[in-house]
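Below are the C-alpha cells for one structure; questions will follow.
Here the complex is missing a single protein chain, while all its other protein chains stay put.
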Amino acid sequence: MAGNTFGKKFRLTTFGESHGLAIGGVVDGCPSGVSLDFEAIQYELDRRRPGQSAIVTQRKEADKVEFLSGVFEGKTTGAPIGFVVQNTNQKSGDYEHLKDVYRPSHADYTYDKKYGFRDYRGGGRSSARETISRVVGGAIAKQLMPEVKINAFVSSVGEIFIDKPYQALDFSLTETNDVRCPDLATAQKMEEYIRQIRKEGDTIGGTITCVIQNVPAGLGDPVFDKLHAELGKAMLSINAVKGFEYGSGFCGAKMRGSEHNDLFNPDGSTKSNLSGGIQGGISNGMDIYFRVAFKPVATIMQMQQTIDKNGNLLEMQGKGRHDPCVVPRAVPIVEAMAALVLADFLV
Amino acid sequence: MAGNTFGKKFRLTTFGESHGLAIGGVVDGCPSGVSLDFEAIQYELDRRRPGQSAIVTQRKEADKVEFLSGVFEGKTTGAPIGFVVQNTNQKSGDYEHLKDVYRPSHADYTYDKKYGFRDYRGGGRSSARETISRVVGGAIAKQLMPEVKINAFVSSVGEIFIDKPYQALDFSLTETNDVRCPDLATAQKMEEYIRQIRKEGDTIGGTITCVIQNVPAGLGDPVFDKLHAELGKAMLSINAVKGFEYGSGFCGAKMRGSEHNDLFNPDGSTKSNLSGGIQGGISNGMDIYFRVAFKPVATIMQMQQTIDKNGNLLEMQGKGRHDPCVVPRAVPIVEAMAALVLADFLV
Amino acid sequence: MAGNTFGKKFRLTTFGESHGLAIGGVVDGCPSGVSLDFEAIQYELDRRRPGQSAIVTQRKEADKVEFLSGVFEGKTTGAPIGFVVQNTNQKSGDYEHLKDVYRPSHADYTYDKKYGFRDYRGGGRSSARETISRVVGGAIAKQLMPEVKINAFVSSVGEIFIDKPYQALDFSLTETNDVRCPDLATAQKMEEYIRQIRKEGDTIGGTITCVIQNVPAGLGDPVFDKLHAELGKAMLSINAVKGFEYGSGFCGAKMRGSEHNDLFNPDGSTKSNLSGGIQGGISNGMDIYFRVAFKPVATIMQMQQTIDKNGNLLEMQGKGRHDPCVVPRAVPIVEAMAALVLADFLV
Partner (left out) sequence: MAGNTFGKKFRLTTFGESHGLAIGGVVDGCPSGVSLDFEAIQYELDRRRPGQSAIVTQRKEADKVEFLSGVFEGKTTGAPIGFVVQNTNQKSGDYEHLKDVYRPSHADYTYDKKYGFRDYRGGGRSSARETISRVVGGAIAKQLMPEVKINAFVSSVGEIFIDKPYQALDFSLTETNDVRCPDLATAQKMEEYIRQIRKEGDTIGGTITCVIQNVPAGLGDPVFDKLHAELGKAMLSINAVKGFEYGSGFCGAKMRGSEHNDLFNPDGSTKSNLSGGIQGGISNGMDIYFRVAFKPVATIMQMQQTIDKNGNLLEMQGKGRHDPCVVPRAVPIVEAMAALVLADFLV
C-alpha cells in the first residue's frame, strides 16, 4: 500500500531516501492566492539541518529547497506545489559495510522482511532525511494560518526536564540555545549532558512539548478523525517517536473526575485546561498542548553485537557523524507535523 | 468532513448516537468465504455492555447485534456487512435538563461550536455508545486472523498498577474478575478502590495495556502510515483517551542508546523488545505492546459549577447510572481497534 | 479492497443485497442544521420502486426507508445518517435453480471468479436493488443544494429518440408518463415499443439525458478529479451503464475547433454550450448536461444456452417479473448519483 501521503484536503506526498538524488514532495490542496515567504520556509529547513550546532551531527548538508510548480508571481495558484532538496553530501561508499548487516533497533531488518530488498545506504527511506519534506510542507501550512502560533520545544533530555508549566516559559528563548529549550538554566544542563553522552559514544532520548495557540473552536472530525487522534498519528509517524500524550495525558489516568474536570468561565473558556484544548475530539479554543517521547538514537559509537542477513553474529560499532540526541533537531519537525494537521482541518 | 470511517482496505463506517433508534455500521473490504462465528461477536459486545458487573454503570442494555447483509449461508460473500444494534433503554426525558447546559469536560460545548446544534440526549454522537460499532467491526477483524492473539487488560486504576512485566501475567485470568486485570491481587485492590470512588460520587482514570502476539513481520506502511502511528490514531480516537505509548514509550525518552537497543538473536528475534515489536514503522515479528491512558469519566455525582448556552453560571450534579471508572469496559474496545488496524494491513 | 463508499467530503457508504434482510447505508459529512424533508426522500424511492407502472417489473416492494441516526428534532446534527430499507418481498426459493448456473451477461461468473463464492439469490450484491441506497443518499444530497436543479429523463429507447435539443423540452412533463420522457409524442412511441418488446419476451436498451441547472462556477478539482470525470465514474458505476458523454460528447469528436468553440458573451456566459457547462474540469456556470447509455436487461423470457459451474452446457429461460427496459426506473438513480457528485464538491 501507498503510505507516503499525509492529509485529506491539504495533502503532502513525499519521496526521497537518504542517499538518492533528492528528497522532495508535492503539496496538494493549497488554496490559491497565498503569498509564500520562501525565506521562512528555508528558515525552517535550516532549523532542521545537520551541522547547525555543536550538539548535533556534524554532517554538512546545505538542504536548499527549490520549488518547481504551483507558484506564479510569488503566489500559490491552487495547483500542486512540487519541491526538491538535492542530496549533496551523500557518500554511499560509507555504507558498503552495512550491506548485509542488520543494525540493532534500526529499520534494517523490517525493511528487508517487508520489501525483500534493502537500500542500505544510510537507512534509505527510513532515514530521518525523509523529514525534510515534512518540514517544507509544514512551513507552507504555517503560512496558511498566520494567526495560529505553534511553539514546540525540548522539555526533557534523559532525566533532565523543565519543572515548570509551559505558561511560565518564554517561547522566544527556544531558539536562543542549541538544545531548543526555553528554560535557559535547564537548557544549559541538557547541553552539558548531551556533550557528556556524546563523549561516552552513547545517545540519549528526550521529549518535546508543543503548544498551539489561537486555534479556533471546531476543528476535528468525530469519531475516528478526532483532532488529537490526527495529531497523535502525525507525531507517531516521526522517526524515533515512542509516545504521545495531550492535555493531562498519562497523568490524567491517575486523577479523579472531581479534580480533572475543566470548569467553565462564563465566556466558554475554562479555568483549567487538562483537556488540552480538545474535547470530544474537537478544539475548544483553549491552548492545545501535547508531549512527544523520542527514544535514543540507535546508532552508538560503542561496540555492539548484531547479525547479518544469514544470521551470523558479528560485532559492529557506529561510524560517521550522528546525533547524540535527536530532540533539538526534531523541534521543527514536530511543529511541521502539527501545522499539517491543523491546515488539513482549517483549509 | 466525513470522519466516521476507519481503515483503507478493511474499512469500518459507523453511525448512531446515544439516543437514536440504533447504533450500527458497515464493514467493507472483508474477504469472502470466511465463516463468521456470530456468538463470538456477541460475546465481545457483552464484554462491553453496561450492567455486566457491580463496578460499572448499572444501565441495562441488551445490545444485541443483527447482521443485515454480506453473509450468505454463514459465510462472508465479499459484499459489505451491514449491522445494527437497537437502542432499547434510552429515555430521552432524562436529559431534558441538559438541553441548554454545557457539562464540564464533556463534548457539549465543542459540538455546539462545531455543528451549531446539539443532540443533548446522553451525549449524542459523542457518547461512548458509539463504540458498539467498533466492537462489532473489531470482532469480525479478529476472525480474519485467528493466529493473531490480542490481549488487552487493565494495567492501572488511579495510582494502583500492576508492578510486573506483561510476560509474568496469565492473560486467561483477565476475564475472571470485574476489573479485567490479570494480576488478581492487584485486581482486588482496584475493585475496592473503584467501589470507594463510586461511594464518594467521584470517578477515576486508568490505563489499559494491550499485547499482540503472533503478528507476522512486515506490517506497516512507511512513512506516514507506520504501524504504530495507525495504532496510536486508533486508540486516541476512543473516548476519554489522553495518551498512547508503545514499546519503551515515555520511559524510552529517559534511556541511553546503549541500554535501549534491542540486540538480535541469530534467528532475527531480539533479546529485549523495547522496540515494542515495531521498527521503522513495520512489525518485526516480536510481541507488539502498547499502553493507553484514559482520563476519569467527566460525569460525577457531585455538585459542580458550569454554564448554560448563554454564559450563565449554574450548579449541576450528575444524574443516572454512570461508570465510576471506564477502563474495565474499555478493554474490548481497545482490542477491537487493534484488530481493525491489523486487519487493514493483513487483508 | 473496499468499494462501497462514494465521495470524499460528502460520503455515501452502502450495503445490502437483493435477498438479504435489508438494504441500507450511511451518509457521512452531511452539514448540520439541515431540515430534512423525509417525504421528498421517500418520493425519490417511490420513483425507483418496482411495480409502479405497467411497463416496469411487476414485483411489489414497499421500499420504505427508515432513518436510524444523525437527525434530531427534524434536523441533521452533523453525525452520520444511518438508514435501512427492509427487503420484504424476497423469495429465495425462486432462485434455487440458479445456484450452479451462470446467466449470460450477468455478474454471476465474475462474482464467482472474484469471490470464490456466490450469493445466487437474485444477483446478490450485483442486483439493482443496491441502487436503493444511492437514491436515498442522492435525495439527501439534493436537499443540501436546493438551488441546483437536476433533471434526468429518458432520451431514447432502442432506436426511438427525442429529436429535439433539451432546451425545447418541458421537464415538468417527465413524471407525467410511465417512460419518464418529457416529449409526450415520443414517450407514447417508447411506451408502445416497450410493451411490444415485453410481449416478445425480450428487453431493450436506452439512454438517459441529465441536465443540471444553476450550478455555480468553480466546482471540480483538476487534474484527476475533474467534475465530468467524477460524474462519469458515478454514472458508469450504475448497473447496466455502458457509456457516458457530456456536452458535445462523441459528436464533438467529429467537429472542427472553429465550430466547436463556445464563444463568450460579455458576462462570461457562452453563446453555445458544447462544453456542457464544464471547462478544464471545472463548472463554468452554464448548464451541465450529459447522456448515459444503458444496455438491455440481460434476463429475457426466451430460451438461451448457458453453462453451469462445471462447464456443462444447458438451456435456461428467465423467470419471474423483470424490467423489459431499465431506463424509466433508472431516471431517479441518475439524478441521485449526479446529486452525490455535486454535493461532494459543494459541501
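Here are some notes:
Order of writing sets the labels: A, B and C. Residues in every chain begin at 1.
We adopt the following convention: contacts are C-beta pairs under 8 Å (C-beta built on N, C-alpha and C of every residue); 3 or more make two chains touch, one makes a residue touch a chain.
In this text the structure is predicted, and so the values were computed from the model without any measurement.
From the options A:A40, A:A54 or A:L68, the residue with contact to the chain not on display is A:L68.
For the chain left out of this panel, the touching residue among C:N4, C:T76 or C:Q143 is C:N4. Considering the full assembly, A:A79 is the residue among A:A79, A:L173 or A:M316 that touches the omitted chain. Interface residues of subunit A facing the missing partner chain: 1-5, 7-11, 13-17, 20-26, 28-29, 32-33, 66-70, 72, 75, 77-82, 84, 111, 114-119, 121, 124-125.
Panel shows subunit C; residues 1-6, 8-9, 14, 102, 104-107, 109-111, 113-114, 125-126, 130, 156, 158-159, 197, 202-207, 217-218, 220-226, 228-230, 232-234, 236-237, 239, 242-250, 252-258, 260-268, 270, 274-276, 278-285, 293-300, 302, 304-307, 311-313, 345 of it touch the chain omitted from the view.
Here is the rule we use: only the chains that are shown with their structure count from here on.
Between subunit B and subunit C, the centres computed from C-alpha atoms are 39 Å apart. Centre-to-centre separation of subunit A and subunit B, using mean CA positions: 27 Å.
Shown for subunit A are the residues in touch with two or more other chains, namely 8-9, 222.
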